[in-house]
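Reviewing the structure listed below.
With one protein chain removed, the remaining protein chains of the complex are shown where they sit.
Here is chain A:
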């Protein structure tokens, strides 16, 4: 009998696999504590601002992360979020709660459909996804204006607290995030579909040789990405109480989603990471502006701070990689 070369110790394995996630969570907790110490009473209201305020971004980070894991990129997540927001806001204006719940489902479906279509076009045509999704993002941003030409629209007042919590209640936002992660992402990740998603991002030819249908797996990834974008759009409607068709919102959200994916430990080359990391990364990025305000700094410099944190974290990750390879 030949024994396989001594495997990697369990602790090392755990550290490698979940170390990054633990780091991002620690970073979030530390920033949260600093933020809490800045205000005289940090309670439900403060927590609600943190979670509900970053909720849309967290969903957007998830939508980007899953495409990046599969070895692609989705440049349309921001525009699609704005579109879903406008669609929901325009339809929900002056509607009852049950009607609004129905419209929520319509908004999610529309987002899934559009995203799936993008995935189908890019896999069938062979045009790189960065081109297809970028072009699509312009069209979708334009469509948002058609649906809702000026900021406005509305939502049933009863639906708002259900999704993002009342004025000082952070629980619904946390529950919604957890529900989507636990109810959709975790089962998916453990399914054959999920493994196939990681496989095509890690090594497309080995995945093909293993019998994975690369084309369908990619399209499925886009569909799921669209679902998460849909949540981001619906949540935005609930948080702001209306719709805002400005394209700049979408562009800014897209860039932040990529930043959250990188900060959340998903390799931009695909195949590694998860969705929980990017969610916490989005929360971290959302905490930075209020933190700077609390420190008495110009919150307009928040972008600078986000950039510095991103570079430092990625540099740190690079160092870890070099160390791992050397050992």
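In this section, contacts are C-beta pairs under 8 Å (C-beta built on N, C-alpha and C of every residue); 3 or more make two chains touch, one makes a residue touch a chain; residues count from 1.
Here is the rule we go by: contacts and distances are computed from a predicted model.
The hidden chain: which UniProt name fits, "Cytochrome c-type biogenesis protein CycK", "LLM class flavin-dependent oxidoreductase", "Arginine transport ATP-binding protein ArtM" or "ABC transporter"?
UniProt protein name of the non-displayed chain: "ABC transporter".
With the missing chain put back, one of A:169, A:202, A:240 or A:303 would touch it. Which one?
Touches the omitted chain: A:202.
Thinking of the whole complex, not just what is shown, which of A:40, A:126, A:211 or A:296 touches the missing chain?
Looking across A:40, A:126, A:211 or A:296, the contact with the absent chain belongs to A:211.
Spell out, residue by residue, where the missing chain touches chain A.
1-5, 7-8, 13, 17, 192, 195-196, 198-199, 201-203, 205-213, 271-272
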